[in-house]
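Quick one: this structure, given as structure tokens, is what I'll be asking you about.
Omission of a single protein chain aside, the complex is shown with its protein chains in their original locations.
Take a look at subunit A:
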Amino acid sequence: MSVSGSESAASANKPKYSKFTQQELPACKPLLTPGIVIGAFSLIGIIFVPIGLASLSASQEIVELIDRYDEECVTASDKIGFIQDSKANKACTRKITVPKPMKGPIHVYYQLENFYQNHRRYVQSRSDQQLRDKDYKDPKAVAKACDPEATTGDGSLIVPCGLIAWSLFNDTYAFSVNKKSVTVNKKDIAWASDKNSKFGSNVFPVNFQKGGLIGGGNLNDKLPLSEQEDLIVWMRTAALPTFRKLYGRIETDIMASDEITVVIQNNYNTYSFGGTKAVVLSTASWIGGKNNFIGVAYVAVGGICLLLAMGFVVLYVVKPRALGDPAYLSWNKEAAEYSH
């Protein structure tokens, strides 16, 4: 091995120095000192516990009334036959007593269980272009998107097509408080972007529910889709098999021990697949509806962090290790063990 060439040749071959290529970029090297550990856990605890308590108190103040009616509203033994009979009287009256005062607006929901709006074939069965554009009439694409609810028996297109629209929920609720009827405001229950952009204001229902089977409610042919808020709310597929969707709002307050009477038109068939239906009345707060979980979770995580902070304080007091103590280097530790 001999010494390489002349000095100038060597420096001509040397690559250009830059901090990036020589990995000497200025860097901050944060260190996890005991102070930072205790500080971090304490900070998380101090922030989380108040948030948790605030959420919990908001959730506790919400009044939520749930009334399941599908079992009791059908007295006939053949429930499916009853519900599919278009001539039967499906009206059902339910009474709910209000335990605590409810400040308006009171939100009315229908709650379904065991209804898989998140099934893959169900979720895909819609044509968004058809919903917003009245001139969109590509039959092949529509048939592919909305199969099996794309066309009627004789091949004419259904608007809006697909299983989601076809299975539209069509129970109705009429409320009266202490025998005085209250109106349910059904305006602005859908998201504004849906009404303005995704459902066309010049698209009207055509041939709706004229396929082989009737899956749900009917639509008013005279109203454009952008004003059919029940349909718009229904078509936002839910994440879980148990879900609620906004039906409307009662703008007035309801006092404690008031009696609410609900006249339900029990049209929707959940009996064929073992689903359940319920009507829900609930107030809302800044965090939304009644759910203690988020408050409890925050308090729990915050509490655990405070405990951990205290635990680490104890650890650092009982087993202190001076930072940068060279006795902990492995060659010194081995020597210490060896000498013992």
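The rule is simple: contacts are C-beta pairs under 8 Å (C-beta built on N, C-alpha and C of every residue); 3 or more make two chains touch, one makes a residue touch a chain; residues count from 1.
Here, contacts and distances are computed from a predicted model.
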**Study point:** Protein that the absent chain corresponds to, by UniProt name, given "T-complex protein 1 subunit epsilon", "5-taurinomethyluridine-[tRNA] synthase subunit GTPB3, mitochondrial", "Phospholipid-transporting ATPase" or "Hemoglobin subunit beta-A/B"
**Key:** "Phospholipid-transporting ATPase"
Revision key, fill the gap. Touch assignment to the omitted chain, from A:K16, A:R120 or A:K179, lands on A:R120
Check your understanding: When the complex is taken as a whole, what residues of subunit A touch the one chain not shown?
Key -> 1-4, 13, 23, 25-34, 37, 40-41, 44, 48, 51, 55, 64, 105, 107, 109, 111, 116-121, 123, 128, 132, 189, 191-194, 197-198, 236-246, 249, 282, 284-291, 293-294, 297-298, 301, 304-305, 308, 312, 315-316, 319, 321, 323-326, 328-332
